[in-house]
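Structure first, commentary second.
Left out: one protein chain. Kept in place: all the others.
Right, chain A next:
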Amino acid sequence: MDDLERELGPLVDLEDDNNSSDDNSTKRQKRNSLFVLNPMCAEASGETGAHQTQTVCLKKIREAMLHHRWQEAAEYMACFPQMLENRSASQHYKELLWRMCTEILHHFPNSTMEDYMNIYERMKHSGVKHYLMICLEHSFHLLLHGRIQDAKQQLTAAESWRYGHESAAQLHRSKLIQAYRSLLDYIVWCDKKATNSENNHLDCNNDDQGMHNYFRQASVNLQEILKNPGIWDPFILSYVDMLEFYEDHEEARNVLNNYAYDSSFPPNPNAHVYLYQYLKRHHAPEKKLMKVLKILHVLVPSHELMLEYSSLLLHSEKQSDIEKALGVLLEMLDFACWRSNLDVWRSLKAVILKLQIQTDWQNAVGKKMADRKDWWPTLHFTSFHASKDSVENPELWEVKASLTKILCPDRNLKYSTEQETNDGEKHQASETLAKKSI
């Protein structure tokens, strides 16, 4: 009995919360109701027993999954599929079944590959609407477990599957499947390439032929796919990789240019990055590189390639380019992620130094800093930053300190150590006095 009392101890709190509804004197209010009601779920009238079983089973599975009680979820999952045998079982239930099964299998400790295969095959043939997506998921799963050939088989089967008239959604998914199949071809091609390079003293004519086959298969599909607007980053990279190997530079450049500059494609900074990297690999002239990076700068001012852009601009002899470089670096530093990066600050210093050769460099700097002078000091040059930088990164602190006066000439910035602060303050105080007296 003692155990029972201890166990039911927390119930007392619940009872306290439950007050009677009518207005009573305070004395009575203290005596709360003895009885606490559990909210009983009201049955929907007209609901059949089978429907009720369906709802309750689903609820139980959901609870078990949310609380990561996978054993319980698997037990209820064994009872759920009978709902499929209802005439009124909708597509919704099939999708639910598919997704819940795979989720439970992911988390269950003893699930084997056979279980996955079984479930995927059953779900694929249970309905028409989800066939393509399930194929895709299945092949991803196989890919993750290293079974590339099986994955490719799945996608090939899915590619040739047709049902009824082609709906727009089906078309989309078929394209996706085509694209991934080509990607798988590429992966196999890579593997072959790697093995070929290892066995280069053996007769690898056949292997070359095989490799070439894969390349051909992949490239045919990819050419088609890449004509459609979309984000195709991994596919582009794989295609360009293969083209580079076979030294089809013109095609590679075409593909990259299309990807980057075709206005029907959604704006994608990565496209420009890939183009730039390719051009750099093939030693394109600096002008070209700068052209590419210019657009990237507009899209993503905080990109890490902006450093390279600024150094390129610095190399050129034009005054406007150097001012541009200043602008680029300042825009980079507008973003907090570059705040503690030594390279950026060093480049900034180098630009400023080069700029100082000209006569009216202060104007140029002032123009660029005009919009920033209100908030840059708080962003970079507070005493907190000073103390942090001086402890963590003294070099950075030095570079930054040297730039404070140049960038923000008319502000008394506290970006220095304490000793210097005192000296600085004294110095500044005397300066202001001197100015006032004048």
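Keep in mind that, in the parts below, a contact is a pair of C-beta atoms (placed from the backbone, for glycine too) under 8 Å apart; a residue touches a chain by one contact, two chains touch by 3 or more; residues count from 1.
Here is the rule we use: contacts and distances are computed from a predicted model.
Q: Which one, "3-methyl-2-oxobutanoate dehydrogenase (2-methylpropanoyl-transferring)", "Autophagy-related protein 101", "COMM domain-containing protein 6" or "TATA box-binding protein-associated factor RNA polymerase I subunit B", is the UniProt name for the chain you do not see?
A: Answer from the UniProt record of the missing subunit chain: "TATA box-binding protein-associated factor RNA polymerase I subunit B".
Q: Identify the residue among A:Y76, A:W338 or A:W361 that touches the chain left out of the display.
A: In the complete complex, the chain left out is touched by residue A:Y76.
Q: Quick one: which of A:R87, A:R162, A:K287 or A:K318 touches the chain that's been left out?
A: Of the listed residues, the one touching the omitted chain is A:R87.
Q: In the full complex, which residues of chain A touch the absent chain?
A: 1, 4, 7-8, 11, 18, 20-21, 28, 31-38, 40, 47-53, 56-57, 59-60, 71, 74-79, 81-85, 87, 89, 97, 101, 104-105, 108, 110-111, 115, 118-119, 122-123, 125-126
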